[in-house]
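All protein chains but one are shown in place.
Chain naming follows the written order as A and B, and within any one chain the residues start at number 1.
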Amino acid sequence: MNGAAGAWPVDYQKAANADWPIAPSDPRQEDPEYRKVQEERLERVWATPKGWRYWSDVNNTTIGVWYTAASFGFMLFAGVLGLMIRAQLAVPDNDFLSATFYNQVYTLHGTVMMFLFAVPIFEAVAIILLPQMLGARDLPFPRLSAFGFWCFIIGGVFVAGSIFFDSAPTGGWFMYPPLTTQERFTPGYGPDVWLLGLSFIEVASIAAAVELIVGTLKCRPPGMRINLMPLYAWYVLVVATMILFAFPPLIAGDILFELERLFGWPFFDPERGGDPVLWQHLFWIFGHPEVYIVFLPAIALIAMIVPTFARRPILGYSWIVLAAVGTGFLSFGLWAHHMYTTGLPAMSLGFFSAASEAVAIPTGVQIFVFLATLLTGRVTYQVPMLFVLGSLGVFVFGGITGVMVAIAPFDWQAHDSYFVVAHLHYVLVGGMVFPLVAGVYYFWPVVGQKRLSDKLGRIAFWLMFVGFNLAFAPMHWSGLMGMPRRVWTYPAGLGLEWPNLISSGGGFVFAAGFLVVVFDVLRPKGHVPVAERNTWNAGTLEWLAETEDKNWGVRSIPIVTTRYPLWEQPRFMEDVDKGRFYLPDAEENLRETLVTSVLDAKPIQCLRVPGPSWMPFWAAVFLGAVFILAVFHLWMATIVAMGLALVAIIVWLWRGTSFVPEKKEKDVGRGLSLPLYMSGPQSVSWWAMFITMTGDATAFLSLVFGYYFFFTIHQDFPPPGMENAPGQLWPMLSLALFASAWGLAVAANRLNRAGRVPLARLAMGGGGVLSLLAAAALLWAPYATGLDPVVHVYPAIVWTLAIWTAVHAAVGTIMLFYCLARSLAGKLTPEYDIDICNVALYWHFMGGTALVTIGTISLFPLVA
Amino acid sequence: MRSVGAGEGRRAHRCEGAFARGVPILAFLAFAGCVRGPQSTFAGAGTEASSVEGLFWWMLWGGVAIWIVVLGVGVYASRPRPAAHDEIVGKRMILWGGVVFPTVTLAILLGFGLALMPPFRGPAEGQAIAVSGERFWWRVAYDVEPGQTGVARGLPPGGIESANEIVLPLGVRTEILLGSPDVIHSFWVPAIAGKVDAIPGRVNRIVLEPTKTGVFNGVCAEFCGDAHAQMAFRVVVVTPEEYAAEVARQASPAVLTGTRGEELFLANGCGACHSVRGTEAQGRVGPDLTHVGSRRTIAAGILDNTPENIAQFVRATGHVKQGVEMPAYPMLDDDELTAIADWLGALQ
Partner (left out) sequence: MHLLPSGKTRDNLWTLITPPTVWAWHFLLSYITAAYACAPNDAIFEAIPGPRLLVAVLTVVALAIIAWCGVRAWREWQSEYVAPPFNEASPAHRERFLEFSTLLLAGLSFVGVVFVAMPALFVVDCR
């Protein structure tokens, strides 16, 4: 395995079964002087900015480290909140915290752990590791990563910081209305802080998801066919896709929620036709997949660690793919198992019960794949393995209680009791925190060049393992003894004293263990020797990382022909280091990486990726200001911030995307010449647009689901007196205008490509104008028919769909005008047409949105 | 746990005091003794709770066995060994341990769970009891028409009103209709059955079939605001004959003693929120107090019903129960409070 077999130099043409020419490497690469010049150039191109400009960096290594550090910071903060909870509950009738403050504490504990730690840490780690594992220099959209990070940190500090002003949300991380929607139950800004702060972070998550999906599918090293992808990349692909479908329903829910809080639109108010249960559906359609969004990336770390310490390739690669993809799907059929007690019909509960049981199958498969790999390997035992085993012990128990609570009749007892608190912590700590710490010990040398301490690792493990079980095992008991969740105190005499006291003690032991990890990471390591390269003797590309950290990622982008190239490709590291593969140089002083095809990773483009910029930062600041100012109802300032955010984004796009290159093609090495510019389905930005719009469409469909949900719960929908609103005349006119705008957007793309530039420009301008007219007609319809969104949920949901569509039409107009401006400025030509290609794609989604909206609000009442 | 729970549980029903003694062995016994306490799912005081408990023990021991095997394999597999096992061993393990065994086990368990649901939710007997979860107490109305569940509606009006204490007939499947005028609450009597939410704009139902007489604790299980932790109630299970008598008694107006307490109660405006049938106090905002003296607890199941506790609660409601909606009456002096408390305590 090590020092792999096979002849060298490798005939990569043959080894990769490549359908593109692979010449022998350039003999000049053997000359150290020649390489030195290249290396200096690469170093200069990929250098991290110095001084205050450091914060304008966008490189994945820098952003990833910021992101990880920030997530861990939030985790420690939420951990302290958790300890406050345990201090309060240590003894019965305690008054260490007041009820109100306790509610702030437990709400933020859950919110911060889930939204500011569990999900972002996946994105953070993936941003660091994924490009390394794929031998890419960077992710395809580095500035988008930076933008995501800044959104995350601004929103996160806003949400978490609210507790220092005694105005944190108190409604629980699930924010059930009407407790949280109505001022009389929850006065103050708490729910707005939660909703707007987190909506903003959700934007960041979706940005990261787009980045990671495109990164996995299009930026793999040449030759790394889909069957050779590291398992981590499979998991990233699945999880990022899940984010794309899971987060938008929550965004839709947030929109409805804020419309109710800010303007009194009664989506969740039963007095005016609303229903609080709709929020629960939207929240848990997000909330349950989210558990797997948290869990799978951590399991992905185990899937990388296990083969290294078993010293063999994973046994059952396809089974892991099955498990990851299968879990990704099944996890969307579980949401109502958080709603077993809401009185849904037993048959409906049964469907969710069934899916909840079924999802245990792929989960079990993954665990047995790891066990089988260990069993058939020759294991070396190191600290990361200790945490992997601890994870197994804790997670499997959480899985078993999960199978129990998936059975509805048992859950009617366990639901919202401490049994569920125990279950969810077993699953999340066992399935996520332990693997993550294993990952910290395992991957630290990639980032920090040194190994962490073995001794401290063992101490930390045992403190965490024992402390965790002491803290959470008794909660199963206290739950079944009748202790509900989210109580700030409990009475003596019910047998709850000892389990709670033990839980509290255990909580502090667990925290001490985690602090040992933090200390180990942060302590000065001057005397610790630099770890040798590939210190655990692993087989995958991230271990190409050099002992002296280099921002360029890999010295040259390798051709990969095996699943574990460092084990299985002869003298692989030397070939990479001597620049014998692709892009060993940056002749034009530009940052470059390779784009490859989805299934076979055939190189198709040399992608120029952007360098440091302040624009992502400013875009995030202004967008953050929009959300934060809206919390405090500062409407004028909000509108100004909105304008600034728009300007920032347009400046960013104008100056930083779809450059017309100085030449068509570039020699990337080994006799391969690749285009520098591609548009349409071949380009990464087309994929990014497609993926983003898929998420956008999911949010839209969640709103449409709201319309039909209200239809099913009402005998009369539309309610009496509103049967003829919004009518057919104006909606149909709007539909005709939308269809024309759609047609013009598509025509603009075709005409431009055919070289008929003036006509294309006319179509862009005309399409933009028609789109605005269409939006106006659509908004006029409910207005003219007198629909008042405050009086009943029917007009409220009609207005919401109309506004959603109109806002998208406005964006569609901006896009078309942007293309027109680009065309006039010579940045968009028949040959270099990414902008209009992507805008045409947007317009396909826009057309669909208009069709569904108008069909629903205007035509459905005719047949209902 | 099971043997201890079953053995010791019958001996001690409640366990106050043992904790205070602080002797670990005694405390442990008390801990075990609480297994069948009034708020425990192991109390076995209802058909649903008992059959779910049976299911739980099966799942628990089965789960523990699986856990031990998986962890055992894990520990064994990750020990350094001179020679690796053959791949076929690993492949068989994935197939049988990861696929076949879970699929079969889960299918059986799922079938079992599905079969339990319809009988639990089956039809009930007699009149229903309407229970409204309100911040932060429980409005109870006996003798309402059963079966009026659904979305976009409210609890049926009428019935014989009481609060925070529900009397149930032994061995009868009684339907509880659940609703709420404010936020979502959840109705849970662990000793008898699982929980169901009380959701504004909806009427849900749960059927309770008690199998033991006695007093059991109920709690709110859905977070509903600051006093969520202190939104409890009592369930009193009596024979069907006693139940009929109790409902009749609840229907009767208050037996008034015409004391200073009554005057103070009315003069201080308590009647704006509370009803004492037979007086001018006809408020509908807070709990009906017509027979408050006969209840076992006050302030929604959190204090024993003694005149001292009533006085203390009225003086400083928010101190006793943070977040409570009832205002405090610190302006009343001790005499006045005692008089009101004595009068209320006498409303049998």
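What we mean here is this: a residue touches a chain if its C-beta (ideal position, glycine included) is under 8 Å from a C-beta of that chain, and two chains touch if they have at least 3 such contacts.
A quick note: this is a predicted structure, and the numbers were derived from the prediction, not measured.
Summary of contacts with the chain left out: across A:G73, A:G350, A:G505 or A:G743, the touching residue is A:G350.
Within the whole complex, the absent chain has one touching residue among B:V151, B:V215, B:A251 or B:A346, and that is B:V151. The chain omitted from view is touched by exactly one of A:R225, A:H338, A:R591 or A:R761, namely A:R225. Listed residues B:L114, B:I160, B:L177 or B:M326: the one in touch with the omitted chain is B:L114. Interface residues of subunit B facing the missing partner chain: 99, 103, 106-107, 110-111, 114-115, 117-118, 121-123, 147-152, 202.
The chain not displayed touches subunit A at residues 15-17, 223, 225-228, 313, 315-319, 321-322, 325-326, 328-330, 332-333, 343, 345-351, 353-355, 357-358, 361-362, 560-563, 598-600, 712-715.
One rule holds for everything that comes next: only the chains that are shown with their structure count from here on.
Within the complex formed with subunit A, the subunit B residues making contact are 1, 14-16, 19, 27-28, 30-31, 33-35, 37-42, 48-49, 51-52, 55-56, 59-60, 63-64, 66-67, 70-71, 73-81, 83-87, 89-91, 93-94, 97-99, 102-103, 106-107, 109-110, 112-114, 116-118, 120-121, 135, 149, 151-152, 178, 182-184, 186, 188, 190-191, 193-197, 199-202, 204-205, 217, 219-230, 302, 322-323. Taken in their complex, subunit A has these residues touching subunit B: 98-100, 103, 170-172, 176, 178-179, 185-186, 270-271, 273-277, 309, 312, 315-316, 319, 341-343, 346, 349-350, 353-354, 357-358, 360-361, 364-369, 371-381, 385, 388-389, 392-393, 396-397, 400-401, 403-404, 406-413, 415-417, 477, 480-482, 484-495, 497-499, 713-715.
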